[in-house]
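Structure incoming, see below.
Note that one protein chain is taken out, while the other chains of the complex remain in position.
And then chain A:
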Amino acid sequence: MRPIAIVGAGQAGSALAAKLRALGHDGPIKLIGAEPVPPYQRPPLSKKYLLGELERDRLYLRPETFYAENGIELITGTRVAALEAAEKVLLLKDGTRLACAAIALCTGADPIRLPPALGGALGGVYTMRNLADAEAMAPEFREGARVLIVGGGYIGLEAAAVAASKGLRVTLVEMAPRILARVACTETASWFRALHESHDVKIREGTGLSELRGSQGRVSHARLSDGTEIAVDFVIVGIGVRPGTELAEAAGLTIDNGIRTDAFGATSAPGIFAAGDCASFPHQGCRIRLESVPNAIDQAEAVAAAMLGQGVPYVARPWFWSDQYDVKLQIAGLNSGHDTVVVRPGDRPGSQSHWYFAGPKLLALDAMNDPRAYMTGKRLIEAGLSPERNALADPAIPLKSLPLSEPVEAL
């Protein structure tokens, strides 16, 4: 009997395999991953694991025995080299040809690297995606070491927080005029800038990296776009990812900001599905691709059902979190297309939330140390309800008593 094969044993791949079994599928399942370890959580890589507060086996999403116990053949350390879409055949790196009943591509995303011409191949230059990346850079986190972080997105900021907490001297450069430029409003960016500056992180916005220089193959200096040069002991490049579309693209599948799927996770090739960071899908009249754990799990589970002919359209309920120092950021919704941001002070010192609106319609919120605001906002967004903006800005009006409306369309 031909197996269902899942390419990529990450967050989405492992959820998909488990869900196939939970839904009663009793045929063979192969879960094939390039990394040498069982499926694990990535979020702690730039948080607790990097801080050294978590043992390696606590990163694993499921105990190693789970897969065999559930009849899931987990094949680690094996890259799928090619896909023959029409025949639903996978070619493994060692030459094995695997004919499948159906295939799910859960290939994640690859970090954008600094080109070797700019010093990207020097020793002491790291990206942050895999367990192997985190383990390679961990020994560099020595008190007093000078680290340059390139890129002021969430992963870069989290790495900066870990480094500053461990007593490193941290400089973070962001080419855009401000940190978090692609993902958050100026209010949230300012809030996190102040937080990092209070921990002595030097944030240089509107400043790109021009080149890394080294001696004896190891990085020693960074030249910045404003002409200054700084001495560094190591560098973390956090300038975003590209969806893992290589395999799909070579097989002729349609690519559209990731592997293009419909609401059931079906790609342009019959019997081939995709889920997680690598897949774009329809959402409220647009096409989006999300890079988050909740999406990887929920979409993978929806795709598992679709692969068994029990599918219902996947409806994303986007949310995300980030931990920096003792601040917990929780985000619900998608803020693209917003025209106003309402700032609401929280009930406790150091808590605050930023609510994104398009006209009267609530789109998203960022809540800093304010789980109540987060949960309230998340529920409202999912229910299509919007609080009245002036009331929201007034912390004297309790969250539970906010006047609500149901705007039909964003203006």
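Keep this in mind: a contact is a pair of C-beta atoms (placed from the backbone, for glycine too) under 8 Å apart; a residue touches a chain by one contact, two chains touch by 3 or more; residues count from 1.
Going forward, contacts and distances are computed from a predicted model.
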Refer to UniProt and select, among "2Fe-2S ferredoxin", "3-(3-hydroxy-phenyl)propionate hydroxylase", "RsbRD N-terminal domain-containing protein" or "ABC transporter permease", the name of the complex member that is left out.
"2Fe-2S ferredoxin"
Touching residue (missing chain; options A:G13, A:P44, A:G276 or A:P318):
A:P44
Check each of A:Q330, A:S353 or A:S386 against the chain that is not shown and name the one that touches it.
A:Q330
Sole touch to the unshown chain from A:T171, A:S280, A:N369 or A:S386: residue A:N369
Can you name the residues of chain A that touch the chain not displayed here?
41, 43-44, 47, 58, 61-63, 66, 69, 293-294, 297, 319, 321, 323, 328, 330, 348, 369, 371-372, 375-376, 379
